[in-house]
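Next up is a structure, given as structure tokens.
Shown here: the complex without one of its protein chains, the others still in place.
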Amino acid sequence: MSFSVTEPSPRQKWIAGILVVFYALVTIMPLVWIIATGFKSPNDAIAYPPKVVFEPTLEGYVNLFTTRTRMSPDALEKLGPPQTWYDRIVRQYDMVISGPSRYGERFLNSVIIGFGSTFLSVFLGTLAAYAFSRFKVPLKDDLMFFILSTRMMPPIAVAIPIFLMFRQLGLSDTHLGMILLYTAVNLSLSVWLLKGFIDEIPVEYEEAALIDGYTRFQAFYKVVLPQAATGIASTAIFCLIFAWNEYAFAVLLTSGTAQTAPPFIPTIIGVGKDWPAVAAGATLFLVPVMVFTILLRKHLLRGITFGAVRK
Amino acid sequence: MTDETTSRSAAAAPAAFARKFRGLSDRAVAWGFIAPTIFLLLAINIFPLIWTIRLSLTNYRANRTNADVDWVGLRNYERILTDPDIWNSMQATAHFLIWTLVLQVVIGFGLAYLINKKFRGNDLWTTIIVLPMMLSPAVVGNFWTFLYQPQIGLFNYVVAFLSGVDPSSFSMIGDVNMAPWAIVIVDTWMWTPFVMLICLAGLRSIPDSIYEAAECDRATKWRQFWTITVPMALPFLMLAVLFRGIENFKMFDLVVQLTGGGPGSVTELTSINLKREAFEKWRTGYASAYAVILFVTVFGLASIYVKALNKVKER
Partner (left out) sequence: MKSIGLVSVAAASLAVALPGAVKAEDLTLCWASWDPANALVELSKDFEAQSGNTMHFEFVPWPNFADRMLNELNSGGKLCDLMIGDSQWIGGSAENGHYVKLNDFFDANGIKMDDFIDATVVGYSEWPKNTPNYWALPAFGDVVGWTYRKDWFERPELQAEFKEKYGRDLDVPKTFAELKDIAEFFQNREIDGNTVYGASIYTERGSEGITMGAMDVLYSFGFKYENPDKPYDMEGFVNGPGAVAGLEYYKALYECCTPPGSSNGYMSEGIDAFKSGQVALQMNFAFTWPGFESDANVGRGKTGYFVNPAGPGGEQFAQLGGQGISVVSYSEKKDEALEYIKWFAQPEVQAKWWQMGGFSCLKAVTLAPEFPSSQPYAQTFLDSMAVVKDFWAEPSYATLLQDTQKRFHDYVVAGNGTAQEALDGLVRDWTETFQDDGKL
């Protein structure tokens, strides 16, 4: 039987396991609570003491996707009985659905701007990282630090001149403006990370390809890219998470047309403290990123540690 | 098709020409690849920075496009450095920064150490721990106001459950003394997994052979921890501190949704203060000076830190 001095003893593993599971459960509780609140009725959500057992309802989700008007009892009588299940829910409060809410639009904007800027920053980042990695670029180290330092500015500070600039160029509240902005902000991270990944790929493969007569560009495209795929995937995750969850720029530079979900979700609460609707909005917004993360979690670990491992 | 033609012609051409052809290609490729990135960064990061510096020397107000703009030199800087409110924000930010870093490092490293023991199912639990990081900080700040409500919130209820204190007797975000801790707790909840992941990478990068050699030398586990584990994980830890430090210095969305800077101004971090000056009072020139000061501060601190980090890496 091989004995490893470095392998932790079963007892150690057990204790470690207990502690970690305990932390995980404590840390997941707020999240579970919010998801659960999405399925409570507004009164249940603000019940005291907080209700752990409750009757689930889709009221929060209905409120999230609709706008409603209050009507006087006589007007309601004239309308007749509610037709659909969501009408019935809303009618309980003397209200009728008067149209869709803006949540769907905002979610879509997040998708467009999030994925658009992720694609661009990974695309440009890969190109730039390849160049930094393989070629003698003058002032390479300084340029790399400069690129990293662009991330040190507080977003609010950057937003001041960007606000003025967008106003001049007519980019305020446009998808294009936000995509460009997020791309630029993400570029620093993506160039840095991707350079690390590409550095790892041995130069020999490309040199072999070049000797075979491929152009530099073809060598890049056919040899390096496939090998950098995992690195690109992890970088993409980070860029997406940033662009998806970003708030400061979105709240200052967008309004009705290009507003993404994060500035919008806190406003769902409306006048009547509709916590289930807010919780529903937050839950739905979390789903894409959560799915993405769980599927690609191995790449995530690699990506984070890459910033650490490389010099 | 073209590949073969190119390769045949490349092989057929005289060596010198082939080298030159590939050399040009290289340079062209290099600049072609870098140029869009540099251009975008110049346009969105550098040019605005220069514009900000220029604005900081004026009394421009972005909501008065018709008004005259006067050059005021360094007066904005003077006013900022002598304004007690600004120092209050710096203090609030420092408190936030220090305590979140301390807590996240201790808990994050601890978790990484435990997870590194490779107990069964640690993959699943790691994924669960990582989830809070995936949320939008603004949305997190918003729903934690719900969790922190004295009467209906989960947080007070759990604390009451565990300690017997009456839940409505304390208010995390309404009390001047509790609010700074309220924001520290939420940020730690969100970002400890990040520190944990980096430390985990660090711990995993330590080769087993070093531990085995230490065992042969009959070093105790305690000693091994302090002479092997900590020093080798230190660069990673410091990197995590750098990232979290920079992010928390810039912190805006989480806190603005959670407390709005209140009660009073106890949690008004520098970014929140800046936002008020720039986008609520519209004192653009003044706010630009503030932005420049903040940037210089964080840049200076980060540069010093990175130098120290590089020294540690080289060891």
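Things to note:
A and B label the chains in the order they appear, each numbered from 1.
What we mean here is this: a residue touches a chain if its C-beta (ideal position, glycine included) is under 8 Å from a C-beta of that chain, and two chains touch if they have at least 3 such contacts.
All figures in this text were calculated on a predicted structure; none of them were measured in a lab.
Among B:P36, B:G110 or B:G260, only B:G260 touches the chain left out of the display. The chain that is not drawn here is touched, among residues A:V90, A:A209, A:L252 or A:A282, by A:L252. Interface note for the absent chain: among B:N63, B:T220 or B:N310, the touching residue is B:N63. The chain not displayed touches subunit A at residues 46, 67-70, 72, 94, 98-99, 163, 166-167, 172-173, 251-252, 255-257, 266-267, 269-273. Residues of subunit B that touch the chain left out of view are 59, 62-66, 85, 149-151, 168-169, 171, 173-176, 259-266, 276, 279-283.
Note that only the chains that are shown with their structure count from here on.
With centres taken as mean Cα positions, subunit B sits 16 Å from subunit A. Interface residues of subunit B, counted against subunit A in their complex, comprise 3, 6-8, 10-11, 22, 25-26, 29-34, 36-38, 40-41, 43-49, 51-52, 55, 62, 107, 111, 114-115, 117-122, 125, 127-132, 134-139, 142-144, 146-147, 151-154, 157, 189, 192, 194, 197-198, 200-202, 205, 208, 211-212, 215, 235-236, 239-240, 243, 246, 249-250, 252-253, 257, 270-271, 274-275, 278-279, 284, 287-288, 290-292, 294-295, 298-299, 302, 306, 313. Residue ranges on subunit A touching subunit B, taken from their complex, read 4-6, 8, 12-14, 16-17, 19-21, 23-24, 27-31, 33-34, 37, 45-50, 124-125, 127-128, 130-132, 134-135, 137, 145, 147, 149-165, 180-181, 183-185, 187-188, 191, 210, 212-218, 220, 241, 244-248, 251-252, 261-263, 265-266, 275, 278-279, 282, 285-286, 289-290, 293-294, 297, 300-301, 304-305, 307-309, 311.
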